[in-house]
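Quick one: the structure is below, questions incoming.
Missing here is one protein chain; the remaining ones are kept as they sit in the complex.
Now for subunit A:
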Amino acid sequence: MLNVCLPPSGKTCECGQRHMEAVLRNVASTVELLAVAAHSDVVSEWDEQTAGRAFHWARYCEHIYSRFHSNHVIRGVLEKQLQLTSRGLKEALPEYGAVTLWDLGRCQNLLLLRLLGNPALPVSLLKMLFETRRSAGVTDGDYDDVRGLCGRLVQYKSACKLLRHLPGPPALGADAEVQGEMLMERLESALSRSGDARRAEDLLSSVLQELDGAAPGLCPVIAAALLTTAGSAAQIAAQDFLLDWLQSRHGVLQRVCSGLPSRLLADLAKRHRKFRDAYCRLLKKWASEMEYGISDGEWVHAAADPSVSFQKMTHHFLTLFEACPSLRTETEDELRALKVSDGGFDVRGLSVWGDLLFALSP
């Protein structure tokens, strides 16, 4: 589709430069188109062909994004252009909302949102967008027709809602799996380009910051990402990067380990040595933070968030040992040593290590 010759150094050659100029012009025009779609009355004169062309340009931007988002040189150029165009549009339309680089990847959705929010959109276009396809047996795949676009979206979303409510296997679920895969894909491409770790770092931080506020949060996604099968070296590198990142963000690690079921965490530990070690360390840290409540006769975790019960922690350990049997003796030795340092008494409530050992014994 687009022939841009880019030597690995990132410097553009003559024809590359001309191509780049064309790309920038097209992107700028599409951004202006988005503004028109959102705010202008001109939309009332659009017909199916016009709408089709508009969505075609939006798709073009999506292609540009997926092709170049990991190339930091071109990325910079694109971002500059977007700022330039936005400034111009802001002067013309005060209510204009800026378009960021990320938005380009979802350009069709952005266009759709703006069109649907524009009261001047003719009803005939609405009908066309929401049309229901007649023919059976035509799977979507590359069906990029603008006719029935919204109808298909609604169908997919509703179908997912229906299937989501069915009791399924006790795993992460399709949503988390797909989200995890997408995350890994982006991480991979962010890392592969001249090993730019900072880009990947930024990506993770911004994504996960957003996810943090939203339910169910980042834990299922991270777990799913780490559970994807990593075949190529690039995939393994990406998972490794994520693991390192996880280890460095202690708060996130805590939330992952307290929010997910033991079986899942044990699977993760089995797969990734680094996770296993971090998980073990965390469990022991939790144990060390426990205090014995004399009135309840129970060990209680001192920290408020996240708070883990003694039973839960024990369960975590047991499930972990099931998945990684070699860990048992190692851990038991450690616990025994810690128990000795606490006095080595066999009375309940004196040493968390003693009670833990007891709970873990078969």
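One rule holds in what follows: a contact is a pair of C-beta atoms (placed from the backbone, for glycine too) under 8 Å apart; a residue touches a chain by one contact, two chains touch by 3 or more; residues count from 1.
The definition used in the following text is that contacts and distances are computed from a predicted model.
**Q** Hey, which one's the missing chain according to UniProt: "FA complementation group C", "N-alpha-acetyltransferase 25, NatB auxiliary subunit", "60S ribosomal protein L21-1" or "Eukaryotic translation initiation factor 3 subunit K"?
**A** Missing chain, per its UniProt entry: "FA complementation group C".
**Q** Tell me which residue among A:Arg164, A:His250 or A:Arg348 touches the hidden chain in the full complex.
**A** Considering all chains, including the one not shown, the answer is A:Arg164.
**Q** Of the residues listed, A:Asn26, A:Gln155 or A:Gln254, which one is in contact with the missing chain?
**A** Counting the whole complex, the residue in contact with the absent chain is A:Gln155.
**Q** Sort through A:His72, A:Lys90 or A:Arg106 and give me the one touching the missing partner chain.
**A** The single option touching the absent chain is A:Arg106.
**Q** From the list A:Gly217, A:Pro261, A:Pro306 or A:Gly349, which touches the chain that is not on show?
**A** Answer from the full complex: A:Gly217 touches the omitted chain.
**Q** Please identify, in ascending order, the residues of subunit A that touch the omitted chain?
**A** 62, 65-66, 69, 101-109, 112-113, 116-117, 119, 121, 123, 126-127, 129-133, 136-140, 149-169, 171, 174-175, 177-179, 182-183, 186, 203, 206-207, 210-211, 213-218, 220-221
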